[in-house]
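Inspection log for the structure reproduced underneath, given as structure tokens.
Removed from the display is one protein chain of the complex; every other protein chain stays in position.
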Amino acid sequence: MAELTYRDAVSVGIAQELANDPRVVFLGEDVAGAGGVFKATTGLLERFGPERVRDAPISEQAILGAAMGAAMTGLRPIAEIMFSDFLAVCWDIVANEIAKSRYMTAGQMAFPLVVRTANGGGSRFGAQHSQSVENWAMAVPGLKVVAPSTAEDTIGLLAAAVRDPDPVIFFEHKSCYPMKFDVTVGNGDIVDELGVAKVVRPGKDVTIVALALMVHRAMEAAERLAADGIDAEVIDVRCLVPLDARTILESVAKTSRLYTVEENPRLCGWGAEIASIVAEEAFWDLDGPVVRITTPHVPLPAADALEDATIPSVDRIVETVRRSASQ
Amino acid sequence: MAELTYRDAVSVGIAQELANDPRVVFLGEDVAGAGGVFKATTGLLERFGPERVRDAPISEQAILGAAMGAAMTGLRPIAEIMFSDFLAVCWDIVANEIAKSRYMTAGQMAFPLVVRTANGGGSRFGAQHSQSVENWAMAVPGLKVVAPSTAEDTIGLLAAAVRDPDPVIFFEHKSCYPMKFDVTVGNGDIVDELGVAKVVRPGKDVTIVALALMVHRAMEAAERLAADGIDAEVIDVRCLVPLDARTILESVAKTSRLYTVEENPRLCGWGAEIASIVAEEAFWDLDGPVVRITTPHVPLPAADALEDATIPSVDRIVETVRRSASQ
Amino acid sequence: MTTMPSYEEYGQHAPIFPSPVDQSNAELPIDRETRLRLYRLQQEIRLFEKRAYDLFLQGLVKGTSHLSLGQEAIAAGFGAAMAPDDWTFATYRGHAHTLARGVPMGPVMAELLGRANGLLGGKGGSMHLTSVEHGVMGSYAIIGAHLCVANGAAWTAQYNKTGQVAVAFFGDGTTNIGAFHEAINFAKVWNLPTVFVCENNLYMEYTSIGHVAPVPNPAADRAAAYGLESILVDGNDADAVYVAASRALERARAGGGPSLIEARTYRHGGHSRADPGTYRPQEEIDAWMERDPIPMYHQRLLGLGVDEGELSTIATQVAAAVESSTQEAVDGPVPDLAAIYTDVWADGGSSWRN
Partner (left out) sequence: MTTMPSYEEYGQHAPIFPSPVDQSNAELPIDRETRLRLYRLQQEIRLFEKRAYDLFLQGLVKGTSHLSLGQEAIAAGFGAAMAPDDWTFATYRGHAHTLARGVPMGPVMAELLGRANGLLGGKGGSMHLTSVEHGVMGSYAIIGAHLCVANGAAWTAQYNKTGQVAVAFFGDGTTNIGAFHEAINFAKVWNLPTVFVCENNLYMEYTSIGHVAPVPNPAADRAAAYGLESILVDGNDADAVYVAASRALERARAGGGPSLIEARTYRHGGHSRADPGTYRPQEEIDAWMERDPIPMYHQRLLGLGVDEGELSTIATQVAAAVESSTQEAVDGPVPDLAAIYTDVWADGGSSWRN
């Protein structure tokens, strides 16, 4: 057991993969010489050298284009897009090129690449540096989508993503970077599996499905709900594509109640997708409405008081579940 | 009554707005001299002159940036993005700038602009020229989202969009362009209202909610279902934001069964949003699972046989409703 | 040779006018075999595309298609100059560049017809021709992106020190999009072995490049912005293209970094299948038709002592190949609907959940 921040888990994870496979390379803005603007990639340049850890100009399309072209010709690039909001400036490369090219070429090409990006709110950065856009990626066929909530998951899922033969968009949560976690350190590499959700708290009364930062809030909410006599099962989705629908459906079969906790703005989120799957496939299991707890459908405000009240809070989760589960 | 193609309705609609308000201007690639690559904007340059109808370089970011800056300073631009797939190359301007700037500036600025774009499949153009991406826009707070299915709606909703003080993404369906419709021509302008869904076929057994091209398929399916004794109510959503949830909820209150027919790939579509709203707010009205009929979660193939079998067809709608409504 | 119309005669439709054919290109040190190859490649592209156009008129080619009729010398010049393991990145107007790398005609034609025996099993269509086996690393239909992608392949070559080069073809109109700027800048900053080839055919879709670009040579006049040499070649002269290509490839292989080449040319037809191209002044079309790269090259070869019979044998062989590729395509089966659900992922499937 070692104690590790989520931030350090990123560099540990990248380092593990750079050490594991000479085809792995890493590029992005300010990632090499500066060690990343979140200091999540410090030491990599020094350890692996400028041919494998490389600074790029402010050219997100060029960065992801380079990752795509390198992947199709045999490398296994990890590219950083500093803030996930900036995926918008290179969305064509992500959604139209990386996601579709394998299909369009009838499988002639593979794109084993990872796009890492800092996602989510809580830093008072305002509407253009705080978005949760994992649903943008989930909506595009051909992308795998991962969003870890702990340091160990960050290492393990990053490894799984890098070793996966398909493109993965890897959302790190900015507000998780400073969080400390226990990590089981063994002899070998830490390698997890994509497409496996985790029941992080078993329970029998209601199912709460959450992702990334929201997992921690859901867990805290579950403890408070327990005090009210509501025994919540909390599921960390971890991976939106492939989606471990089975774990969610099994949980709902048991609890008959589903709550999703999403940080993205309300419309067309991953919560809507899961709610819809449950409303279709587990309809007869349900004892009551499927309830989504989301950020309202507004851009994120910057002021601390406003931001805190916009993103789902522990209070909001507790109140929503308490009010609705008692109906 | 006049007969008009959906294609011609576009130029009629733009012309009406150019004539109505000198602040309205129109820009895009090949839209002026060439009359548009879909021939949906012919004659506008000749009638309104090069200051109001203006060709642009292949620079989608510059085009939408110009529209945004013009809107905030008093013009009412209509910008064309030739294929909706290309929204990806200017997604930052759409999702991060146009959508958020009013909010970030606490309402100091208004963005009365319309982005028109050709959306959807059926033309055998392959994965990069056939997407339905209305859910991309719906997922971003701050954008209004319209997708007409008929010529009259095209004129009326375009007028409503141009006269609206907020930014509207206006999805025209490529496969609707050649379709002919009766249009009621009166003395005045044709001006519709945003945020109003239309019950295009009343029915009592099931509710089918559709958009754009899918409305025509849903209508045909409803006629076939009627022959089987299933009386389907068909709702043309027309506008995803603002969403006329009331009309949908009222229909479900009556029929107790909801089907959505979406052309976008399966995950996180507008169908998931509506299904989730219904699963939460009309749960007790439902007599059975909420079923989404969608394009599967794959990029669109090019070959005619493959494309036709990928997008929801009349057959698929009929079979899905028949199978599930009888459960 | 006709005298070219003056700038004024062209008006805004063609601020860029065709350079007179440089007869000194006949003196270029290109061996006979290579020249015959250039001739054959141009004929292959020409005859294949004429057939594709006929099949479109017969309703057999579905969707859209963008022909390179008139622009064949560029694809041919590069096809002949590139090493077998170099990489091509093409656009929606990519039949020419695909064939020029030796991809057999049959699967290409079958792809245009949306058949199961198509190069992409019918899943990609005309705009996405790809044959990894032949180094054709995709055809891309959204303006600009593939210039960035080509850099990635070039990065692999640089990283693995293989000497391979990535070549990206694109049009004049493409020089206005952001990805063009990012890609060329990035290639220079990283010193990548990428060769960027702008086929300036004077028009974006239907709009003259002179209307939408502030410099006369939209690629060559921008090279300096990236610390690159300004290179402008006669894109209707296969020899000129071949030499420019060879030099740029050599420089890239030697670690000398990227090149940006502008080749002036003209398309004989419209932008895509549906476009009659009527926005172009007839005199402009006439002038360029006189500079049709294939008859010009034919004359060049005769002037260099090649036998007319040898050339017509080539033309006959190519015509036969086109014929049999047509048959192969027309006979091809419609794709199995199961194909819809394959190839999203490397495991062959499309499943996104358990």
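Going in written order, the chains are labelled A, B and C, and every chain counts its residues from 1.
By definition in this document, a residue touches a chain if its C-beta (ideal position, glycine included) is under 8 Å from a C-beta of that chain, and two chains touch if they have at least 3 such contacts.
In this text, all values refer to a predicted model and were calculated from it rather than measured experimentally.
Of the options B:Gly43, B:Gly65 or B:Gly122, the residue whose C-beta touches the omitted chain is B:Gly65. Touch with the chain omitted from the figure is made, among B:Pro57, B:Pro148 or B:Pro265, by B:Pro57. Of the listed residues B:Gly120, B:Pro141, B:Gly156 or B:Gly203, the one in contact with the hidden chain in the full complex is B:Pro141.
Interface note for the absent chain: among B:Gly122, B:Pro242 or B:Pro296, the touching residue is B:Pro242. The chain not shown here is touched by just one of C:Val103, C:Ile142 or C:Val212, and that residue is C:Val212.
Contact between subunit B and the absent chain runs through residues 25, 51, 54, 56-57, 59-75, 77, 92-93, 96-97, 101-110, 112, 141-142, 165-166, 195, 241-246, 277. Where subunit C meets the missing chain, the touching residues are 144, 176-182, 185-186, 188-189, 211-215, 221-222, 224-228. Seen from subunit A, the chain kept out of the figure touches residues 29-30, 33-34, 37, 55-61, 85-86, 88-89, 123-129, 267, 296-299, 301-306, 309-310.
Convention: only the chains that are shown with their structure count from here on.
Among the chains present, the centre nearest to the common Cα mean is that of B. Chain centres here are Cα means. That of subunit B falls 36 Å from that of subunit C. Mean C-alpha positions place subunit A and subunit C at a centre distance of 41 Å.
Annotation: 30 Å between the Cα-based centres of subunit A and subunit B. Residues of subunit A found to touch two or more other chains are 92, 96, 103-104, 141-142, 241.
For subunit C, residues touching at least two other chains, in rising order: 120, 123-124, 128, 140, 142, 144, 178-179, 339, 344, 350, 352.
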